[in-house]
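Note that one protein chain of the assembly has been removed; the remaining protein chains are unaltered in position.
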Amino acid sequence: MDLSRRDFLKVGSAAVGTLLLPATLAGAASPSAFPLHKRVGETATICPYCSVGCGVIVATDSTGHILNVEGDPDNLHNRGTLDSKPLAIPQLANSPNRLQKVLYRAPNSDHWEEKDWDWAVSEISKRVKATRDATFKEQEGGVTVNRTESIAWLGGAANNNEDCYLATKFARALGIAYLEHQARI
Amino acid sequence: MSSIAMLVDTSKCTACRGCQIACKQWWDLAATRTKQTGSYENPRDLSPETWSRVTFNEYEAGGKLQWLFLNLGCMHCTQAACVDVCPTGALQHNDTGFVSLDREQCNGCGYCVEACPFRIPRLDVVNTLTGEAKASKCTLCQDRVTNGLTPACVKTCPPGALQFGDRTAMLSVARKRVDTLKAQGVAQARTYGETELGGLGRLYVLTAPPTAYGLPEAPEYPALVNLWHNLAQPLGYAGAGLMTAGLAVNWLLTRRARLSNVEEK
Amino acid sequence: MATITMPLAGVRGRQVLVVRFTAAERAAHWVHFVAFSVLLVTGMFIYLPWLHAFAGGAAGEASRLIHRGAAVLFIAAPLVYLVFSPREFLYSLKESFTWGADDVGWLKNAWGYYSQGKLGTMPPQGKYNSGQKLNALTQIISFGLFVITGLIMWFGKGSVPSNVFLASVIVHDLAVIATVLLFMLHLYLVVLHPMMRESITSMFEGTVTRAFAEEHHGKWYSERVLRKREEEFDPLSKK
Partner (left out) sequence: MTNHWVDLKNSDAVLIIGGNPAENHPISFKWITAAMEERGAKLIVVDPRFNRSASKADLYAPIRSGTDIVFLGGLVNYVIQNKLYNEEYVRSFTNALTSISADYKGPAELDGYFSGFKQSNAAYDPATWQYQTEKVSAKDGSGNEIQVSVPKQAASLDDPNSVFAHLAKHYARYTPDLVERVCGTPQATFLQVAQTFAATGSADKSGTILYAMGQTQHTVGTQNVRAMAILQLLLGNVGVPGGGVNALRGESNVQGSTDMALLFGDLPGYLGLPTSAQADLKTFLTKFDNTSYWSNGGRFVTTLLKAWWGDAATKENDYAFNYLPKSSGNYSWIPLFEAMYKGTTKGLFVMGMNPYVSGPNARLERKGFENLDWMVVMELFDTETSSFWRAPGVNPQSIKTEVFLLPAADGLEKSGSLTTSGRLIQWRNRVAAPPGQAQEDIWILDKLMKAIKAAYKDSSAARDRPILDLVWNYGDTIDVQAVAREINGYALADVKDASNKVLVPKGAVLPGFPTIATAANYDAIACGCWIYSGYFAPADDGSGVTMPAVKRRGQKDPGGMGTYPFWGWAWPANRRILYNRASARPDGQPWSEGKKLVWWDAGKKTWTGYDVPDYLATKAPDSKANPAGVGLAAQAGTDAFIMKADGKGWLFAPKGLNEGPLPEHYEPLESPTANLLSKLQFNPVVKIWDTDKGKAIGDNVGTADKFPIVCTTFRLTEHWQAGAMSRNLPWLAEAQPGMFVEISKELAAEKGIGNGDSVEITSARGKIRATALVTMRWKSYMIGGKKVHHIGMPWHYSWVGLATGDSANDLTPHVGDGNSSIPEYKAFLVDVNKVG
């Protein structure tokens, strides 16, 4: 499959039949005066922006750092093409502004504090239990409603189906009524 | 004339600016700081960090408004003034005819910047005092193309407004497209680059006059580059030749006349 | 103009020597010569297509730096002259711009003189003969053009209009052509021409023989050297 993709890349956007590289170039056995600026990449994934579902091919270094992205010529939606947003993916993945640690802002504080995961998970679960227990509505007019209106959930249309499914299951198990996300707005 | 060409069909361009970012992405060109000043067009100009960009122009004729988008970058002229003035050979017409740039060879003289009738190349100045600088411009992804790939901008173009291939094929696609557009009532549809400056390696299908896009109606090879070529260079050779000849004759004559320094007389 | 003291300086062999160039003049000349030559060579790399190999890459980096360094020297040379030998500087400058019937005569007869040694045809010359004055004049005008256009190309990239920049390139090149042609002639005469051997010696040692001075710079010799000597004590005078 990699081989075929490689071959496909060579003809670029050919799939839609617009244009083909001149045969003299496509042969490409002769050594080039201009070596490729970087690797094109062969790992296929999907663009995280709009809902078209375009395929993206990514090249990474050994540490998982993204070097190059371009359209996946095999993906039926985009056939190798991409607009400006997915082409900026290296800056999404490699951004110095990406969060790297758990941050906590205490009540009335004016700054973030770095924390670890264990602390955060433990503290959050305590908040959830306290809030749920204090406000839970088990019955309403004789009907079991098992609902909490004091915890809300927002997001996430940019998450995978599996994230979303677990989020729904998580929220409904707690009895969360205010469950909303981007689809409403 | 180049044997391959890139075709920019502005009638299909949706200004998604994939080309602009694809170029930066492939070549790892930094973003520049820009400001919203009442335009979609940012960066406002080409620069050492921006080799290809999309321009936005509004044009109204016959009651019909057009929002014109133009992918702008090196035109890869056949009569390329930049190649003619480049003293290092960094800029050259390569085998396929487009204007390649070998940044290793570039010595930063900046002649190309000033000679280009489209104001395309830009000088990346590292140190003004030492003159350390490199010219930069679209090379039509010379590395990708010579390795059998299409240029990054062409590959990424969603509506196929950018195409790439044999120049004759591109021209016939362009002409056919113009015919179609005219049949659809786009009276001002035309090609651009067929013959300009001996034929451009970046061909256009336009739906409005070139000036509406900010392109010169008839780009001209710079007169001063011509002058340089037709005057300064030949004059140098001729002068040096004549002088050498004259001096040689003189020397022979002095030998025959057995001339010597006054001292020895 | 005030006359300048030009004492006789000694003897070379049995010849009486006359001081022709001060130390500052000689220093300026040689700095100028070196700078010019370096500029010329490094400039040629980008002027002559067959020398492209030296214009790009590491060689290009080096030659660009050397050209700029030499340009600084090039500008410095006349300043050395001006600072250390101001009167001679101004005198020479004036001379270069002073042309008369003798110059016409000299130029008319130069070919015959320098190729066949037709003596007696050359009008007497000042400190500089017409040929040298032509060279100096060209060098002086070109110097101005070099500096102006060079600085435009160096510091004006992107901030001057394209045509100004391109015109600068052309003017720079035309100035090169003019100076190089005369430089070739100058070099030929002082290095190869049998009648001018002393000229180059004078630029090393500062002196010429009286005979050379009389022959080639008669006016100068009589007006500025002899008159001066008459006024002062001359240990070698035969009078």
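The letters A, B and C name the chains in turn, as written, and every chain counts its residues from 1.
The working rule: a residue touches a chain if its C-beta (ideal position, glycine included) is under 8 Å from a C-beta of that chain, and two chains touch if they have at least 3 such contacts.
From a predicted model like this one, the values you see are computed outputs, not experimental measurements.
> What shown chains come into contact with the chain that's not displayed?
A, B
> Determine and list the subunit A residues touching the chain excluded from the picture.
Spelled out for subunit A, the touching residues are 1, 16, 43-56, 58, 60, 63-66, 74, 76-79, 81-85, 87-89, 91-93, 95, 97-110, 112, 116-117, 120-129, 131, 134-136, 138, 140-185.
> In the complete complex, which positions of subunit B touch the hidden chain?
Answer for subunit B: residues 11-12, 14-18, 20-21, 24-25, 30-40, 42-43, 58, 60, 65-67, 69, 158-160, 184 touch the chain left out.
In the analysis below, only the chains that are shown with their structure count from here on.
> Tell me the shape of the graph of touching chains, choosing from line, ring, star, complete and other.
Shape of the chain contacts: a line, open at both ends.
> Between subunit A and subunit B, tell me the centre distance in angstrom, where each centre is the average of that chain's C-alpha atoms.
39
> Could you grab the centroid distance between subunit A and subunit C? Build each centroid from C-alpha atoms only and quote it in angstrom.
74
> Could you check subunit B for residues that touch two or more other chains and list them?
none
> For subunit C, give me the residues that contact two or more of the other chains.
none
> What does subunit B use to touch subunit C in their complex?
Going through subunit B, the ones touching subunit C are 85, 87-90, 102, 104-111, 113-115, 119, 123, 125, 128-133, 222, 224-225, 227-228, 231-233, 235-236, 239-240, 243-244, 247, 249-251, 253-254, 257, 259-263, 265.
> Write out the stretch or stretches of subunit A touching subunit B in their complex.
Those residues of subunit A that touch subunit B are 9-13, 16, 18-22, 24-28, 32-38, 40, 68-71, 78, 80-84, 87-88, 90.
> If you look only at subunit B, which of its residues touch subunit A in the complex?
It is residues 3-4, 16-18, 20-22, 24-28, 94, 96, 100, 142-150, 152, 154-158, 160, 163-166, 169-170, 173 of subunit B that touch subunit A.
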